[in-house]
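One structure, pasted below without further comment.
What you see is the complex with one protein chain gone and the rest in place.
A and B label the chains in the order they appear, each numbered from 1.
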């Protein structure tokens, strides 16, 4: 669409800008202020310069949490993206079945995040949980409070359960926007199923998939409530992710300075990743427009 | 504003950022930017280059502060230099 150059559009943006600035800019400034001081209260505080940043960057527990976070995010992406595409491909497209499946698939997304944790806690407990009990009956010594492997596997399974629907629904909507004529043409060419997927469906999915991967990466990067309820970050610290480390430090220990420095480092990682994705999305839209023109 | 616990360095920092934004806006009004391709792999506008410069400056500072015994002023100098290079040839 050809957009008109008009700076009066700023007036339409203004209310939103003020509101978001209130809930984003002022807090962010405060975080920056905290990060260079040792704050006891508003009147008792000491300037520390870059001390907290140095401490946080060299803290082995936090370094481990960052690596764990990346490992977790990449793992869930590697599972959820192909699975989501697969589910989108087999979802019925017409009739009451389509609506029913759509609602059922969406369901996990609508559950408060700590309830998701509770659901899986109940589901996986060895004594009262169907999954935990079944695995034990089958002779596997399943125990998420003692075995880090079990805890990790369960959290990943929970995340797959919780968020694969997002990818599936995104892809489903991408697939629905492909005109029937494309499929008919493919049928005339006797194109194999794989060829249809590779040359018709996948190109159409790329756009929605970039959005999906971005959203998924970001949400998995700030995961908090689900593992907190399910494992509490344990056993040990094997499932303690960044948000939980941060929340423990900020709320639990009231260490304003260090947690603010940590917040800023966390935020910078997010900023870089978001920027890379955003640039990719924008360049893709530009290419699309050039092809249409 | 008391609860925001301002300090002189952070006040200066945000003042500089605000001045940069204001300056960029004024510059844009006087002579609108043209998207171009420099040594960066993507074509960028002036604002894009400023953002890339600031983001990399933040990372430069983190690396210097966290993992080297060097002074933060060195990081600042390097960042300013990098920002200028980026604005001119990026």
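By definition in this document, a contact is a pair of C-beta atoms (placed from the backbone, for glycine too) under 8 Å apart; a residue touches a chain by one contact, two chains touch by 3 or more.
We take it that contacts and distances are computed from a predicted model.
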Among "Extracellular solute-binding protein family 1", "Electron transfer flavoprotein subunit beta", "Carbohydrate ABC transporter membrane protein 2 (CUT1 family)" or "Thioredoxin", go ahead and choose the protein name stored in UniProt for the chain not displayed. "Carbohydrate ABC transporter membrane protein 2 (CUT1 family)"
Neighbouring shown chains of the undisplayed chain, as defined at the top: A, B
Among A:79, A:102 or A:156, which one is in touch with the chain left out? A:102
Taking the full complex into account, what residues of chain A touch the chain not shown? 1-7, 9-10, 12-13, 15-17, 19-20, 22-24, 26-28, 30-31, 34, 86-87, 90-92, 99, 101-115, 118-120, 122-123, 127-131, 133, 161, 165-166, 169-170, 172-174, 176-177, 181, 184-185, 187-190, 199, 207-208, 211, 214, 218, 221-222, 224-225, 242-243, 246-247, 250-251, 256, 259-260, 263, 266-267, 270-271, 274-275, 278, 282
Contact set of chain B toward the excluded chain (per top definition): 3-4, 25, 28-29, 45, 47-48, 51
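In this text, only the chains that are shown with their structure count from here on.
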Chain B to chain A touching residues, read off their complex: 2-7, 9-10, 13-14, 42, 51, 55, 58-59, 62, 65-67, 72
Contact set on chain A toward chain B in their complex: 26, 29-30, 32-34, 36-37, 39, 42, 45, 47, 49-50, 53-54, 56-58, 265, 268, 271-272, 275, 279, 283
